[in-house]
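Note that this complex is displayed minus one protein chain, with the remaining chains in position.
Should a chain be cited, it is by its letter among A, B and C, assigned in written order, with residues numbered from 1 in that chain.
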Amino acid sequence: MPIHLAGNNYGKSRVRVVKVTRGAERHDLAELTVNVQFQGDFGRVHTEGDNSPVLPTDTMKNTVHALAKAWNGSRIEDFGLELAAHFLDGNPPVSGVRIGIARSQWIRLGDFSFVRGSEEKAVTEVAADRAGSRVESGIDNLVILKTTGSAFEGYKKDRYTTLKETSDRILATALTARWIYTGAKIEFNSCREKTRTALIRTFAGRESPSAQHTAYAMGEAALNAVPEIESIRLSLPNKHCLPVDMAPFGLDNGNEIFVPTDEPHGLIEVTLRRG
Amino acid sequence: MPIHLAGNNYGKSRVRVVKVTRGAERHDLAELTVNVQFQGDFGRVHTEGDNSPVLPTDTMKNTVHALAKAWNGSRIEDFGLELAAHFLDGNPPVSGVRIGIARSQWIRLGDFSFVRGSEEKAVTEVAADRAGSRVESGIDNLVILKTTGSAFEGYKKDRYTTLKETSDRILATALTARWIYTGAKIEFNSCREKTRTALIRTFAGRESPSAQHTAYAMGEAALNAVPEIESIRLSLPNKHCLPVDMAPFGLDNGNEIFVPTDEPHGLIEVTLRRG
Amino acid sequence: MPIHLAGNNYGKSRVRVVKVTRGAERHDLAELTVNVQFQGDFGRVHTEGDNSPVLPTDTMKNTVHALAKAWNGSRIEDFGLELAAHFLDGNPPVSGVRIGIARSQWIRLGDFSFVRGSEEKAVTEVAADRAGSRVESGIDNLVILKTTGSAFEGYKKDRYTTLKETSDRILATALTARWIYTGAKIEFNSCREKTRTALIRTFAGRESPSAQHTAYAMGEAALNAVPEIESIRLSLPNKHCLPVDMAPFGLDNGNEIFVPTDEPHGLIEVTLRRG
Partner (left out) sequence: MPIHLAGNNYGKSRVRVVKVTRGAERHDLAELTVNVQFQGDFGRVHTEGDNSPVLPTDTMKNTVHALAKAWNGSRIEDFGLELAAHFLDGNPPVSGVRIGIARSQWIRLGDFSFVRGSEEKAVTEVAADRAGSRVESGIDNLVILKTTGSAFEGYKKDRYTTLKETSDRILATALTARWIYTGAKIEFNSCREKTRTALIRTFAGRESPSAQHTAYAMGEAALNAVPEIESIRLSLPNKHCLPVDMAPFGLDNGNEIFVPTDEPHGLIEVTLRRG
């Protein structure tokens, strides 16, 4: 049977850019990492070595820098849409463009100075083709923890089960969230803020019988709070904090001393949708 | 519009295990990192907090350890198939199981001693449901470099293009490969070795007019070499080594001195299939 | 010439512990990573294989967990002093103990919930022997950036110099600071806060003719603000943000668009002392 090219894409990853918006009295700062990916009619590049349709990935990087100059520094989704439109316009062989953008946290110290915030990132992925575009935004690595209000009981046991049921455990996660907007003309920043608040409040405020139940409640709260979102996906690693057995030391732990662990970790994923 | 659970999965990630097979005259060693994911009928866990169908992820970890004892230490695909079958058997609500396994490199020093190899990993992902199973295997992070036999010329230019055409550049990548087997009763280790050899030989031996062309040729060589594979996906970050401009120092670089860079990097992805 | 043991130390690294202090109305949280190192009369362990003087490093870990129970969760320096005293008391062969502690940032969300702060760590290293103890505290990875008020001009040039002088550049660093206290009975938390504030204010507020001058001014400000400190060491990687040359695109950068880089980076280190 003959072999054929069933799929291909190419682009530039980890294009970094800092944009300083220089107001008279104070400066604003945006630090982004951008990925660009093209799909399209590039078969002869692969099979014949004809590079004529290939815009170099180095040019993609330059384009990110150049268009960052015109961008107003506010909504990463707008920047993604502008990049996608630019690339589709100028490259007939391209059928689809994906632009991924992650924004790092900088917290203002003074008019011209900043301190790095947490490793949580605001992210977006704009997928655009000749017919239109779809904006998926989200959060990476929102690390949250509650010291009570979390239990895990009544689960299935088999011959390999050694876990003890608990009515009061630490629940900690490094949340990844992705939500799809109903359109491309949206107040993305206020929607982001409302979504994030709904996620955090539900995590913190609601009794948790399982990470699954909490994940579902978080997604539901986000969809209820933000009508501009049509669906949401959440990925919650369960960053276990294991209580230390202090009986051998003649001490009672009292639910106070834990060992946080990075591996292994539980991983809970849900997608919620309207309709 | 009502909100519903459109998708869910849960499991344990980064379960680590070392298995020592203790022969009389020498020991063998396997170091694995295993991920387990369940899909299925878990709606009421999410919406009602009923944990009765939930096998704890801690039990998944224990099961990996327990079944590692019976595994013979050779083919990670077999271990994945055994884990998947075990979990499907014992958990009626589960419709699908995915087992991911990555094996680290240890190189024998003596009968009972080993030195760590490269960060290349042999990986597999077994996806199994009530109807059957699919085995996708692969390689993560195979870092390869050629010092000549790579060009990039004749590409499209636009107003943001500054890249110089070159007929002789370094080509370096950290290859990710994934191939799907035609079945589950396969000599996985010899197929893996033949696939890996075909990929490396093509990278090293074939003139490269572009990373795309090289990626396609590599995939084609693998499919030609190993009939047990029905398709293959390759992901090649282009780990640029930039020639240093030595003219300001009054020196001629002579294509000898380069700066290797981690970011930004090109990213080329292809899927090849028979038929 | 005979070979001899000229130095030895052993201990446990990366002991992690989370302490929840469970008040009636709200909980407090401390997440620490602790290192323990013993020095002393352990020659025969090395040369004769006699383990009788060796307290296992596993016991060091357990001791960190056990003593965390009694610690009040406030000052990491106190915890370090308590650990050091405990180990010296119980282990006659030990001549010196070093306890390193790093505290991760958690920011309160609610009475029982927290969100991870930045990767800045509050750290201490307590070095204790039979004669007394020394407390060195500090900060790891305080990432700060100013968008103006930094120049670099008038430096030495040689045949390999291509750097352009600039009167207005971004200055960014990931500060490591270490300061030595004059004693062990100190209000460590308020001293830490005053030191950190002095460092940040000086970085942000003072014109910078070089990273060296800024580093010195920061150290001087800390020593002036906190008499309980006898010396301070600062290490400032110069995390370069390189202005993008937009002339090839027909654009004027206007000091707005930069590429942040991780490597290579400048590294500036100073130690300031009283007297």
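What we mean here is this: a contact is a pair of C-beta atoms (placed from the backbone, for glycine too) under 8 Å apart; a residue touches a chain by one contact, two chains touch by 3 or more.
Treat the numbers as computed from the prediction; the structure is a model and nothing was measured.
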| item | value |
| --- | --- |
| Residue touching the undisplayed chain, where the options are C:A84, C:V115, C:V226 or C:L272 | C:L272 |
| Chain not shown: contacting residue from C:N91, C:Q105, C:N141 or C:N255 | C:N91 |
| Chain not shown, touching residues in chain C | 1-16, 35, 37, 42, 45-59, 61-63, 66, 90-91, 152-158, 160-163, 209-213, 215-216, 219-220, 223-224, 231, 233, 237-238, 262-275 |
| Chain A, residues in touch with the chain not shown (by the definition above) | 159-160, 162, 248-250, 262-263 |
| Where the missing chain touches chain B, by residue | 16-22, 27, 29, 31, 62, 65-66, 68-69, 105-106, 109-110, 112-120, 142-149, 170, 174, 200, 203-205, 241, 244, 246, 248-249, 251, 253-261 |
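The working rule: only the chains that are shown with their structure count from here on.
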| item | value |
| --- | --- |
| Chain centre separation (chain A, chain C; CA means) in Å | 30 |
| Sequence positions of chain B contacting 2 or more other chains | 160, 162, 262-263 |
